[in-house]
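With one protein chain held back, the other chains of the complex are shown just where they sit.
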Amino acid sequence: MKVGLFVTCLVDLSRPSIGFAALRLLEANGCEVVVPEAQTCCGQPGYNSGAREISKSIARKVLAEFRDCDYIVAPSGSCSGQVKVHYVEDLFHGEPEEPEFRALAAKWYELSDFLVNVLKVSAVPGRFEGQVTYHDSCSGLRELGVKRQPRELLEKAGATLAEMPEAEKCCGFGGTFSIKLGDISTRMAANKCASIHQSGAKVIAGGDLGCLLNIEGRLRREGDMETRVLHYAEIIAGEG
Amino acid sequence: MQVQSMFFKRNASMKLDDPALQKNMKTMKFVDARARAVLDVDCWQEIRTHAAALRDRTIANLDAYLVEFERNATRRGAVVHWAETAEEACRIITDIAKKNDVRKVTKSKSMVSEEINLNEHLEAAGVQVVETDLGEYILQLAHEPPSHIVAPAVHKSKEDVADLFVAAHHRPRTTIIPEMTREAREALREHFLTADMGISGSNFVIAETGTTLTVTNEGNADLVTTVPRIHCVITGVEKVIPTFEDFATLIRLLPRSATGQSVANYLTLTTGIKGPGENEGPEQMHIVLVDAGRTKFVGSEMQEMLRCIRCGACMNHCPVYQNIGGHAYGWVYPGPMGSVLTPVYVGIENAGDLPNASTFCGECQVACPVKIPLPDLMRKLREQQYDNALRPWSERFGIRAWSYAVQRPRLYRTLSAIAVRVAGWFGRRDKLIHWMPGLDGWTRGRDMPAPQGKTFREMYAGRRDGGRR
Partner (left out) sequence: MSAREAILARIRKAHGREGAAPTEAELTDARNVIARRERGPQPSIARPADREQQFLRECDRLGTTHAHAETIARVPAEIARYLDANAIERRVVGWPQLAGLDWVAANVHFDNRPVQPTDHVGVTSCFCAIAETGTLLLLGAPEMPKKTALLPETHVALVSRARLVDTMEDAFALLRAERGEPPRATWFVSGPSRTADIEQTIVIGAHGPYRVHVILVP
């Protein structure tokens, strides 16, 4: 089973350890993982900025790079949503290329969804004793239905989930929104940090690096150097 | 209402630092109330789907349903007027007032009347206008526009209201809410009974019978539409629905989505003027059907916006709205619906920041009772801005530069390796970037965790001798 790993641009730039965690998790479960060399980005930043033709070019590039894989897995709800929802239902909807993108989307999985629902893993390599609170990233949750899967995996690693109030509320990242409307974004991040503190957990996990950078950035600016901010993959692959 | 949407960013930042607004916004409980109410309806999702389809079907034949509505309303003694623009609508209603010696108007809530600045026009013609919805009455005393389409005075505290009432009613000041409500009831009762003309909005108009209707809790719309000798309805052309049954479907959705009520207190359906033998009701009924930009949506890629039933669920659930309130949006409709309507109605160049003030979290789309894909509509407006070069050149340049690099893997590898080192340098001290050029919007309020040092690409290539494949 040839599984293509879509690393995501943020992981590539800012936190390769997440990409390596994903790699380890897939290989530990018998996948032959390929990491197409030319991959860069799913195109969402341009798409959400209204650059439609650019988004389509980038989508075609992604298709070319990954079409021969049996599955494609990404440690990100928003990139996966871009491919599974926006490529198919918006960018190429009603166009001759739609079937090809539909086929790509059908093979494409957010990492926790792949581990739980395709590989049906019974155990994970990582061990984590202690409380973890979980932030549901908007795209993963509302576009892809990712909710239970990462929590299940964290519990398999031994973690106890301490749910925060309003776990499903947007953290304020929103891609370029975090810079263009930075004040509103900061307030939303501050609200999320307050929720995290209310949970009592000292570790907050999530499935999208954009959210995690936003949350960690605000925690540190508030003076909280203690709360750890991790991608769930880092915890369950044994790097937590 | 005056258009202030061009000052969105500045106003939003001010509202974030406004402790009174922040405190008052926290009194809103609509999200929880809606969640509880929806549990009572075991086929909620099916009803949403049915409602979206019925709205779409109606808009697909909007002209036929409007004509059928007009035919039935006219048959029952109403006079139907059509207004292409805000000015025309104001002129029609002001003329009706003048022709009939109207000195006082009582008004129940109408967002369309806010769009067209109706009160100002009537007052300029010497007509006294009294808002009767409690929230709108408070705002009339404060000379402020509404900040929410269902709870217009949500941004005001009870102390604010007490101060306004003392100045207007000259009675001892009280901040006890039931007492203030009774005081308003008594102050307005006199106006209700002496008004010459009542102006109401219409949540929907029913083609089958020529019926207009209001959905309220206070009873003010009933007093406005029953007591005066002239009744004037003002509403948008998109409000027509075919049958009573369609209304029954939509009314299962509307109060629950708006406030969490299973039904609103008063559903007031008015069909024409009083019949033979009836002695209650106005002598004249006028219905003004307003376009004012609505037909721009018809047949367009944003047509779904016309499904809107004005429940306010989108803004209730919007984390951006929750933090900045409605006034920052600068016009009649705040939140996600405002981010779609305002640019189209007042010009995208006057409201450019609104469709950008969203993370596309999707809460609005999930909450919308008629499944309007609000994030997609906001994105379409961003596309219009991009195609027409309406964003700052730095943004446009940034996208072009990013797009150039991201489609050229070797160039991207080089540039990203450099970027990571540069960013790392800015965060070298404590692995946190406290500031970096281009990142101002972020670093004003947050640090940025420094990158780990090398790109994944570099590390993977290093591990696997150039990488597999």
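Just so it is clear, A and B label the chains in written order, and each chain counts residues from 1 on its own.
Operating definition for what follows: contacts are C-beta pairs under 8 Å (C-beta built on N, C-alpha and C of every residue); 3 or more make two chains touch, one makes a residue touch a chain.
Given the structure is predicted, the values throughout are model-derived calculations rather than measurements.
Touched by the hidden chain within the whole complex are the displayed chains B. Only one residue in the set B:193, B:401 or B:422 touches the chain that does not appear here, and it is B:193. The omitted chain makes contact with just one of the residues B:86, B:138 or B:340: B:138. Across the entire complex, the residue among B:245, B:349 or B:440 in touch with the chain not shown is B:245. Contact with the undisplayed chain is limited, among B:5, B:24, B:342 or B:385, to B:24.
Annotation for chain B: contacts to the undisplayed chain at residues 24, 27-29, 40-44, 46-47, 50-51, 54, 57, 60-68, 76, 82-84, 88, 132-135, 138, 151-154, 156-158, 161, 177-178, 180-182, 185, 188-189, 192-193, 207-209, 211, 217-220, 222-223, 226-227, 237, 242-249, 251-252, 259, 262-275, 277-281, 289, 291, 295, 298-300.
Keep this in mind: only the chains that are shown with their structure count from here on.
Averaged C-alpha coordinates give centres for chain A and chain B that are 32 Å from one another. Chain B meets chain A in the complex at residues 9, 12-13, 16, 319-320, 323-324, 353, 356-363, 365-366, 376, 379, 381-387, 391, 395, 399, 402-403, 405-407, 409, 412, 416, 419-420, 432, 438-442, 444-449, 451-452, 454-457, 459-461, 467-469.
Of all the residues in chain A, the ones that touch chain B in their complex are 7, 9, 11-17, 19-20, 34-41, 43, 45-52, 54, 57-58, 61, 90, 138-139, 142-143, 169-170, 172-175, 177-191, 213-214, 216-218, 220-221, 229.
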